[in-house]
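With one protein chain removed, the remaining protein chains of the complex are shown where they sit.
Showing chain A:
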Amino acid sequence: MPPPFQNPPTGRGQGVVLRSDGPGSDVPAGWIALAGGMLSIHEVTKRRGSREILSGLSFEARPGRVTAFLGPNGAGKTSTLRILLGLDTATSGTALIDGVPFARLADPVRKVGAVLEGSGAHRSRTGRAHLRWVAAAGGVPRARVDEVLELVGLADDSRRRVRSYSLGMGRRLGLAAALLGDPDVLVLDEPVNGLDPEGIRWIRTFLRDRAASGRTVLLSSHFLGEVAATVDDVVVIDRGRIVAQGSLSEVVGDHGSIENAYFALTGGAR
């Protein structure tokens, strides 16, 4: 499923916004205005105590592409995403969004939406109340709360408390919060976890549409079947090191399938 547009040229740490309509534009036909943000992880190392959990990680996630971050549990996927989002500090190295660290983004809610483990909401608040404070923090109009509730299919349950939500509903609420600012970049940790088959299919289509509109999608996963059907680029991490990266076909290479490639690269079933 190739994206219906060409990839933009990428420079390390540079934001990419192309216009094909401006006067004197020398952008070839077929290039489209890209809303996406460039994610650049450069030589990131993270130590906790004496344990090195990430060792010199470098990769990029580009606008208009769905990039999958693959690896066994404990390989360092979540730690990397947390550093990218400014939740954790890297021991060394940089993680940049359009060339700036997360904490210095001018408008974080409209630049990046993130869904990490769980709902990210307090259990005793209602889903709607949760989204309302996130919208307030980002300066997003209140009407947008109803839009995202509708979008993720939680409109009828928005006045229930989060503690009564199923795992899948919690994930949908997390996604709704991430979409409040209609951000250029989506970062998702194990997005299909806890979703039913219908939800998985929905999110797959949804993420493809985000990329098709020129936005950036970075997701971590260990569901290899899903990955093959959804993503453009793949980064494989094992024990804190990157063992392969490139387009899906490059990483699959001679292995025949992403599953075979994955087990060959991560040292097989352990």
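Keep this in mind: a contact is a pair of C-beta atoms (placed from the backbone, for glycine too) under 8 Å apart; a residue touches a chain by one contact, two chains touch by 3 or more; residues count from 1.
Keep this in mind: contacts and distances are computed from a predicted model.
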| item | value |
| --- | --- |
| Undisplayed chain, where the name is taken from the UniProt record, one of "ABC transporter permease", "Glycerophosphodiester phosphodiesterase", "Aspartate carbamoyltransferase" or "Phenylacetate-CoA oxygenase subunit PaaI" | "ABC transporter permease" |
| Touch with the omitted chain, as defined above, among A:119, A:220 or A:245 | A:119 |
| Identified contact with the non-displayed chain, of A:132, A:160, A:241 or A:255 | A:132 |
| Residues from chain A at the interface with the omitted partner, ascending | 82, 85-89, 102-103, 105, 108-109, 112-114, 116-126, 129-130, 132-134, 136-139, 162, 174, 177 |
